[in-house]
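Certain chains of the assembly are absent from this excerpt, and the rest are unmoved.
Going in written order, the chains are labelled A and B, and every chain counts its residues from 1.
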Amino acid sequence: MMRILVANANTTEAITRLCAEAARAAAAPGTDILPATPRFGPAVISSRAENVIAGHALLELLADHAGQVQAVVLAVSHDTALEAARQLMPCPVVGMTEAACLTACMVGGRFGLLTLGGVETYRELIARHGLSARLSGLEGLAATPQDAVAEPARVEAMVLEGIARLVEGGADAVVLGGAALAGMAARLGPRAPVPLLDGIACAVKLAEALVGLGLPRPRGGSLAPLSGRQSTGLSPALAALLRG
Amino acid sequence: MMRILVANANTTEAITRLCAEAARAAAAPGTDILPATPRFGPAVISSRAENVIAGHALLELLADHAGQVQAVVLAVSHDTALEAARQLMPCPVVGMTEAACLTACMVGGRFGLLTLGGVETYRELIARHGLSARLSGLEGLAATPQDAVAEPARVEAMVLEGIARLVEGGADAVVLGGAALAGMAARLGPRAPVPLLDGIACAVKLAEALVGLGLPRPRGGSLAPLSGRQSTGLSPALAALLRG
């Protein structure tokens, strides 16, 4: 029995539930999905400042589960605090956009990314992952998550058009970024010319793969476990992890 | 029940067996490993010319199994013919060094690669995968596969020293490249400061993940399935796949 923490980074429970659902749909038999929502932070992350705040909230949330799960999936499309979580936690941690991009690398040459709203922070995220050379383009649709709920057919048509533009621009696969598009990869897949990648699904499968590999925790390198780090005003569990 | 073809690209059965063993050790319960060896080609691939020839041999071998396996692992550290195999086959295909590098991306910041002999073709391979920004360095040990068999303790000591140099140079994980090092990741792991990644093990886990995702085959993009391609002098199965 493997337990994967699916950790949302914003405080909206509905999004946590949506991600948990997607995770359960992707999980192997024998994988238990444990959803969790931070205690504080932004309701939704759509700016750099919210993303920074959510990073702390997410680490606090993770610290509460250290030792109780075999892997963590960060259910936030900005891969918030990913490397920090990796260093902090005694188990594998996978980001949902990271997972979708790495999966895309195994599916074709270059991939595109489509999201609602601005794309620049996604461009930066893919650069941070060192994958810019595999990115064919980004499409930021002029639609909000609310639109996706209110007018699903219209938004789906927009998404399909965006996918077509990305394929025209050289994409062999398309990453759908953002919780608002959760579930859409499965729904639109049959109508798209290339595979659509859902971050949560990819992250769950890669987390299972990492657990299966059973790699030891590093003792050296830039992700060596922390010890003896002092802090003020943090949650007891987080402060304890910093102390090692 | 999932069946994964573990396809060697050289004609040495002993290496096929070694890789099959490593694959079986990594496979999930319910994953069946089917090893296979090409009909023709180089005994061992250690040059660009041999790698090109092996590409054809490998595609012929794969064509013989099209439709009979749920995924393919290319058991050759040069990821020979990887993109071509991906386009040709109706199922996921994963290269062993590709898999180890992508796994390394989920384990730390930058990774190193260690192999016996020259490193330049590995540097080119990682560039081809678009992962150069994640590569901290390469170590090519002055030892042969024969040495690894004849003097395992000496070669293991050399490997550990090479790993130490890579970690000193910024590696958070080390990919062990080449069949001669198969099994060494597991054996030396406890003595290494960072995770050691075995290509076959990583490829099996990622192949299982891809099968689990159940992505549709592309209809467009640069990996759209072939149809109507004419050829001369190829194996019947390979010629049939080209015809679509």
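In this section, contacts are C-beta pairs under 8 Å (C-beta built on N, C-alpha and C of every residue); 3 or more make two chains touch, one makes a residue touch a chain.
Bear in mind that the values here come from a model prediction, so they are computed numbers and not experimental data.
Since every chain is the same sequence and 2 are placed, give me the total copy number for this complex.
This complex, considered in full, is made up of 6 identical copies.
Here, only the chains that are shown with their structure count from here on.
Report, in whole Å, the distance between the mean C-alpha point of subunit A and the mean C-alpha point of subunit B.
27
Which residues of subunit B touch subunit A in their complex?
That would be residues 26, 28, 83, 86, 92, 94, 98, 102-103, 105-109, 129-134, 167, 170-173, 189-190, 193-195, 197, 201-202, 205-206, 208-210, 212-213, 215-216, 218-224 of subunit B.
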